[in-house]
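I'd like to ask some things about the structure below.
With one protein chain withheld, the remaining protein chains of the complex are depicted in position.
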Amino acid sequence: MLNAPEGSDGASAEGVPFVQLVGPDGRRTEGAQDAAYRDRTAHLGTEELRTMYRDMVLTRRFDDESTALQRQGELGLYPQGRGQEAAQVGSARALRPQDFVFPSYREHGVLQVRGVDPVDRLRIYRGTEHGGWDPADHRVHLNTLVLGSQTLHATGYALGLQRDGLVGTGDPERDTAVVTYFGDGASSQGDVSEALVFAAVNNAPVVFFCQNNQWAISEPTSRQTRVPLYKRGEGFGIPGVRVDGNDVLASYAVMTEALERAYAGGGPTFVEAYTYRMGAHTTSDDPTRYRERAEEEEWALRDPIDRLAALLRAEDRWDDDWAAGVAADAETLAERLRADVRSIEDPPSVSMFDHVYATPQAQVETERAWFTTYQDETAEAAR
Amino acid sequence: MLNAPEGSDGASAEGVPFVQLVGPDGRRTEGAQDAAYRDRTAHLGTEELRTMYRDMVLTRRFDDESTALQRQGELGLYPQGRGQEAAQVGSARALRPQDFVFPSYREHGVLQVRGVDPVDRLRIYRGTEHGGWDPADHRVHLNTLVLGSQTLHATGYALGLQRDGLVGTGDPERDTAVVTYFGDGASSQGDVSEALVFAAVNNAPVVFFCQNNQWAISEPTSRQTRVPLYKRGEGFGIPGVRVDGNDVLASYAVMTEALERAYAGGGPTFVEAYTYRMGAHTTSDDPTRYRERAEEEEWALRDPIDRLAALLRAEDRWDDDWAAGVAADAETLAERLRADVRSIEDPPSVSMFDHVYATPQAQVETERAWFTTYQDETAEAAR
Amino acid sequence: MSTQTMPFAKALTAGLRAALDADDKALVMGEDVGRLGGVFRITDGLQKDFGEHRVVDTPLAESGIVGTAIGLAMRGYRPICEIQFDGFVFPAYDQITTQLAKLHYRSRGRIQVPVVVRIPYGGGIGAIEHHSESPEALFAHTPGLRVVSPATPQDAYDMIRAAVVSPDPVIFFEPKGRYWSKGEVDLDSPVPSLDGGGPDPLGTARIARTGTDVTLVAYGPTVATALSAADALAAEGTSAEVVDLRSISPLDVPTVVDSVRRTGRCVVVHEAPTYFGPGAELAARVTEECFYSLEAPVQRVGGFHTPYPVAKVEHDYLPDVDRVCDAVDRALSH
Partner (left out) sequence: MSTQTMPFAKALTAGLRAALDADDKALVMGEDVGRLGGVFRITDGLQKDFGEHRVVDTPLAESGIVGTAIGLAMRGYRPICEIQFDGFVFPAYDQITTQLAKLHYRSRGRIQVPVVVRIPYGGGIGAIEHHSESPEALFAHTPGLRVVSPATPQDAYDMIRAAVVSPDPVIFFEPKGRYWSKGEVDLDSPVPSLDGGGPDPLGTARIARTGTDVTLVAYGPTVATALSAADALAAEGTSAEVVDLRSISPLDVPTVVDSVRRTGRCVVVHEAPTYFGPGAELAARVTEECFYSLEAPVQRVGGFHTPYPVAKVEHDYLPDVDRVCDAVDRALSH
């Protein structure tokens, strides 16, 4: 176990234990306390570890390229995920295909693992869509920007799974769970607590995955809670666990435990992934106004990708050709983004009237008709 | 310690311990685990115990008389407090005069102890006021009907006390705390959890006093939580305690502990008073639709007033003359209610325009003027 | 044809029962809706017949009720949420406004959220604070929601079934003061079709009484008031047409406009505060479309710019026959 870097989170910096299977130096930990979690990763061989590594590298490349696109004016905004790749990839790799994900907005690594098209992921930031993909395709709901709201949707969806008989069958093809992602800041929202109430009372198959990245924009986690967040569920009857969110294996292991509980009808789990937002809150943010460089540097030593690379090397699972392939894939991703994001077309203005309702609605149709005529006349007049 | 009556609260019926100083038979308990609480009541002599008894008897008489007045059509509605007198009187008797109370709507015993005029307490149910008294007079806020909302007001008020330097001075005349009352049902509201967040993070001098009376209208507490409610605060960093809410001494003792913590700057406490709503939810409710007579009978054996009477008798603190005096006081109260509630005058309709704003506001003044003219004209026409 | 006379409340119960029968994905959820059958007994007997999984007593948290209903809808269910009283819908306001109303739009039609939010509303029942309000304008301004309110037992029965089959979220305002009023209900009336071909089953007004001198526009609890006023006016020789809007969003503008073009005068009656209230939109729209046929400005009769007042004065807060007639007089004297 590793203490959290000092000063990054006043409430929990002092020796609060967390599940850690790989240390910052890339070596596997050996403490007996995490043995059960270690067993959960025993089956992960070179191929699986390399897959996770690749996921993380691609996620970071997506992040960097999206940031660059924003700087070039191709995107209006972009919220970087740098530093949180292990928590996201590790947890998402534990999911079954039939599981359903309710993200917040920084879960680029989760979307990567689930296969959501990278260009689709950026439509929202380009200002051409409020969503971007079909949630049914990869069983990933759209981003939710009103913090915490999605935790209730996730809980409701899980209640639906129960009704559909998809919990506790023992059949891995059938048993299904839901995971919802949210931040340390969002944890303060009443909706999150209500989701804990509804999930606990109904024993719903949902995992509350809270990424404590130490900051909610400029506010440190100590402004949201005075005890470690993983305890939040306890008073609702939901077991909690803190995991080293910069350790992809630990994140995976903790998530498999939580999912197993959900599949078997054991109800919800609250996971706190202790990690760090290495970048700015979004491309509009300036973290130098509120946090110390020293803190950023300390956390840089815990970079999750470096850690997994070190593990792969230490265990002779690294291969330069393979690594070059990953780098090439990342380059391909970046090229695709550069080309395809630029060519996302602006929607026609009249499309703003589409999908307000699923059925024809008089007010919308009246306004659409007015707008169409107005646009035509304006175009006419301009000719 | 006493197990809760079986079946009344699925989640917590099985032997969850609570603080109890006097058993249902009126005898003091002797368990070592409650010794510290016992000490907190050591100074309570015959006079103090009799005062509490009187408070409880008057509260019940208020309850019965109000119910009767409702049946007679003098009140639109009345929510009975029967069964919860010990939790309310015990906790309220622990308060200092400068402390501030934020009730919900069933805290007749608290209002009794604080000295809020009994007729004023019924104005809301007679439909002549939305409030009824001046919160400054007895440092008791008005009832709050939107469940849970008042817990945030209480927390904010406590933050104000901190700013005013009225916490942690060590001076009993200065140190001040806030207590907010709410129910097991209300505990599910997001606002209550947000209040826990704000109170914990700021170490606010506020006591969250949750009366778990086993029911939220027709829903048993098991629909609100799967673990005992006193644990609710833990995940927010707020210590919790369950007390036998039918034991006035235990309620007093637990409250003094919570208040001391608040006064000293130790922050909030979550108290769960385990009690029972012996009556209907309100005079509009019919509990036979959702709960068993057997349950009601079992709890009747734990009647808090009987218990204190038994203690007084067992310890030779009972005196028939004194008891007759209490009964006479209750009769006086009832008479006063019967006479004065009936004579509460209906407000003039035009008063509905008063106090919408503290300053003159054009829309209100326009409508008030219209209404006044309209009323005059209508009266004129009717003549 | 099985036409029966029944109270408005029972017609709603029958409609809910029919909806639960017709679609096993439909479910009722809310506070006390199970064994108790709701504080107004609208869901009376439903849990007994459909079970605890179809008629669900939820934790006491309105945001949680609507928020989990959204998740259930995403999973293919059709939740019918009960909010216990008008004044307690506000904790759910965020989920309704930012999520329920927008998910279809946000997803470009990929997600449907067929959630019904039932809200007993309106005053006149001598209740305490928060139990008599009319917040419908606060929902009608939000695109993505359908906002309706039946005025008769038949419409209660028909519209609740239409709301449940609607793929769009419906805020269903029930005039609680009318729960005990009786009317004929044809229990075999077909569920309104939503294929988009015919008239919008949730968005079509009804002429409740024909007339020639003035159009009274009302919905929910004030339809009865308008009809009584029309009686009173008839006695004085004024012929009033009464339009029962049924839908507040969208408004059936053609029906109203057609009526006002004929009568030349319009009075809107609702319990909600007049200021920024439903009558404002109606007045603006009617004036725009009937500018040359209007003999007088549209008159609004509604609640005042005060919180809903105490029970003892609510009779003077609520629109009544006298105030409607007074407004008609004003309209006629122009």
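Letters A, B and C mark the chains in the order given here, with residues in each chain numbered from 1 onward.
Keep in mind that, in the parts below, a contact is a pair of C-beta atoms (placed from the backbone, for glycine too) under 8 Å apart; a residue touches a chain by one contact, two chains touch by 3 or more.
Quick caveat: nothing in here was measured; it's all calculated off a predicted structure.
Of the chains displayed, those contacted by the omitted chain across the entire assembly are A, B, C. Among the residues A:124, A:140 or A:271, only A:124 touches the chain that is left out of the figure. Across B:26, B:156 or B:239, the single residue that touches the chain missing here is B:156. Considering B:99, B:129 or B:285, the position touching the chain not shown turns out to be B:129 (whole complex).
For chain B, the list of residues touching the undisplayed chain reads 129-131, 134-136, 141-142, 144, 146, 149, 151-161, 163-164, 190-191, 194-195, 197-198, 201, 354-364, 366.
Across the interface with the omitted chain, chain A contributes residues 76-77, 124-130, 145-147, 185-191, 216-219, 223-224, 284-285, 289-290, 346-349, 351-353, 356, 361, 363-364, 367, 371, 374-375, 378. Residues 87, 90-91, 93-94, 97-98, 101-102, 105-106, 129-130, 137-138, 140-144, 249, 272-273, 275-281, 283-285, 287-288, 291, 296-300, 304-307, 334 of chain C touch the missing chain (whole complex, contact as defined above).
Throughout what follows, only the chains that are shown with their structure count from here on.
Chain centre most remote from that of chain B: A (centre = mean of CA atoms). Chain A and chain C have Cα centroids lying 41 Å from one another. Mean C-alpha position of chain A lies 44 Å from that of chain B. Contacts with at least two other chains are made by residues 58-59, 61, 63-64 of chain C. In chain A, the residues that touch at least two other chains are 190-191, 194, 197, 201.
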